[in-house]
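The complex appears here minus one protein chain, its other protein chains still in place.
Letters are used for the chains, namely A, B and C, taken in the order the chains are written, and counting of residues starts over at 1 for each.
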């Protein structure tokens, strides 16, 4: 059973499409994804956990179930000694099945996703890199996903290659870079990136991951302005972090010293998400979702903020109530006194960490594509390699 | 199938028992529990979500599956207009089934839990309050849970009543107050509280919820010192918040302006949990778990910190690696450089919120048991009642 | 010319006496005092600078000109290789002359001050320590100061010795410890300290330095309660730091890592001083001044807050205006909009330092009187001694 309306029909009709949140961070916290490799073998090892997370995002209001195929290319799956019991094809197939199963439980589309490859960072040829995308794509075609997303690319060149491969299917293609206002890792501006992606055939362009919501919205605005200036047409998407990142440089949250195991104090509240959803909507972005750090309640907040525009409240709101209304039932009167929009909109939440600062100095090693240390390595990182890195990190 | 070894056998043998984390906050974020009433009807409405959370805690290393029966007394279930489709008995039974099902998948015990009642706050008689506990207990007996926990009591008097009821079953009884070093809401010191609970028959005493881990450990130490000074014997438990609360008064995190929808910046990291587990262990506490804010990875961190003492690593560690070792497989060299204990132990994580402070002024309304505003009310809070509360909150 | 009314007449009449602020920190910033030794040779080397600071405090509303004789005992003046061109007697005499000269320009009293000695820390005998106080006292008698203050004592025992010496002159004696609520360095409580000082003959007791204003007021309240409980009578004084010190242990700001060259972010605003003055007044303290960190405008704020109670506005207020009223004349309208009490009372001033935290971990070496490292040493600290300290500080 395919959903009634495709992604292009919805966007062309001016509808707001709510995306889901990031799976690797959410499932890492639940115990099914390993931070470091960040690969999605959970689709075969623990399908019940992946299915449950899909369900929660659906319940939160998501219209898109992205297949949990992040980093599911064979070159990445076995990077640096990360042994796998399953092939890339098995992992990708299982991901498609899970996404479709849950999508059918509601009004959601299945999007097959590919992302950046170690091969590109290792300076492999265009043909080699495209062959990797093609392999994942074969599964998506077989499983008949509803549309495709090329996401989490640091270099627009690789994203263009991905779009070119994905376009061959005839399915709608979205392309999403993990860049900020300073542009991609080669210094190509967001506007220029977007123009190239649209010219390559992407119908939807935008950014995901690496930066906080308002920074991402700002970046997509730059994309939109450039696409329009070039006389092109596209739809726009945004799937940011659920972490505040005012102190990032161009590499995004990867460079923050807190990445990935100390990001808790940066997690956005649901009220931050209301602001994000409103700003994204006002910017003309109509595919609005999330990435790393998003939990189901964050997506629900996006859906609640846009409930009037969409004419629908997500199923999960039965256990919420707008703007904290559920607190009217709290036992304590001073908590009932917080059952109002005004209270939560103005709240500036304290960190509870008086020994910690509000910003960090990001690492800035200046290491980019082509540098030896970014090369693909099948063997585990050696003790000697680690020792050298530890020393180096102390002098930065 | 009952587990091989009971709670008392384990504790008497000096073993560390790892508890699970709090269900209401975790399931609120997943979309199955409503903040405000905080009741557990999800056990019948969405058993798959409750089951999955049990599984994640089991996988994280928990030896105890607490039935998700928090606030599942009939007087609480229907408080302030919160309509229910299921009876308290149905909700409690379903909770027992789910806990047992998952406990049987590993080495875990099922603990049936009761908690404080609106009836007590409304000054009902001892007999009335005890009758409420008895009703939940009947289900626990029928379902043959392994032991019982009276938890989340703000007044030691009510906790003693609960212990007296639970003792009638002959099952081991644990008692856990939600108090800090200043004692219960009537000013009874932690030490005195513990002595009364032990005298009432509790074999395990401690605290849960309301304060951060190190504050809770400190409070249990006060309990232990007093119990020993009184020449009594007991085991000790601690199930704290996963939120930093340096700015709380005696009422705990309920009084913080961030409760319950702005607590994100206060969430503990996994490294904070290592410190917590070590301090709890050093204090002689052997039942070590979590409450609100704990996600599965927090419990896993507790289990990893105590892996040597327990001679076991939790299943979920297959997707982790001690002290960030998984980062050895990260693509970026500066992230691989973080694959070491020294790095994470020293990190002081920034909040990413330069417009926010590190502490808040807690509400302190001075409203306690017997005050009209704490009285049970079956009808929904009226608009007029809310208006008065809103006004009042502005002058505090 | 002596002032019309003595200190005891004023206090007995219930008047508020405004003290001055600390000289060592203020003159260190102006370039006349060396941080480390903190000795007052500026009275002879640069009398114009000392005179000017006296004048500024007088203009700010101070009723007391303390002779700038802090640490002006011979054993301290030559500590650790600090060569002096002048004798202690010369420095003390010059200090008396300057204080009297400026006191005569307004309604102010001259107070001769002695403070703790290296000799006491070096375990010299009571007779030896008293001889040191006596030597300074001889100058005060010759110069006929109006009353005497024994201030900045970490150990009540030494303060009692000082009071016993000062009492011999027949002049009123005030005694002020640099302790907080935890008591003196031997663990004697504030209350017990105060009782001992009153019994030794001090007519005025209190605390100065080491802690922020509200902590000092709290400590003096403990003193007052104990003195009254003992059926004794006294007046009370407080001369706190102008630095916020929420993170101090019993040793006070000396232990903070920011002492003494990084304390800027902790400096109190004038509005903090209003609150301090009000709280001190409400606590029944009537000799209200300042210590390290106080600049003339801080004392003026104290005088302005208590203008109604005292029936007088300080001369310096001609260049101020209550609660920011001078801003009514500002060019920019949004600054004129700040010309109101409400604005400044509610302001929570940002640090402008997003990479810094709000609290520090104090050093806590546990080194006290009698320990070798606190012993008097005439020779300069050697390179080897420093090296050992540097190493040690890294492991703390």
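Throughout what follows, a contact is a pair of C-beta atoms (placed from the backbone, for glycine too) under 8 Å apart; a residue touches a chain by one contact, two chains touch by 3 or more.
Just so it is clear, the structure is predicted and the values come from calculations on it, not from any experiment.
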Of the chains that are displayed, which are in contact with the missing one across the whole complex?
A, B, C
Quick one: which of C:23, C:68, C:133 or C:243 touches the chain that's been left out?
C:243
For subunit B, the residues touching the chain missing from this view
246-247, 353-361
Tell me, which residues in subunit C touch the chain that this view leaves out?
28-37, 48-49, 52, 55-56, 59-60, 79-82, 118, 121, 212, 243-247, 254-271, 295-297, 300, 315-316, 318-321, 324-340, 343-344, 347-360, 363, 365, 367, 373-374, 380-381, 385-386, 389-390, 392-393, 396
Tell me where the left-out chain touches subunit A, residue by residue.
348, 354, 357-359
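Rule of thumb we're sticking to: only the chains that are shown with their structure count from here on.
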Measuring centre to centre with C-alpha atoms, which chain is farthest from subunit B?
C
Subunit A and subunit C, separation of their C-alpha mean positions in angstrom
58
Between subunit A and subunit B, tell me the centre distance in angstrom, where each centre is the average of that chain's C-alpha atoms.
32
Subunit B and subunit C, separation of their C-alpha mean positions in angstrom
48
Would you mind listing the residues of subunit C that make contact with two or more other chains?
354, 357-359
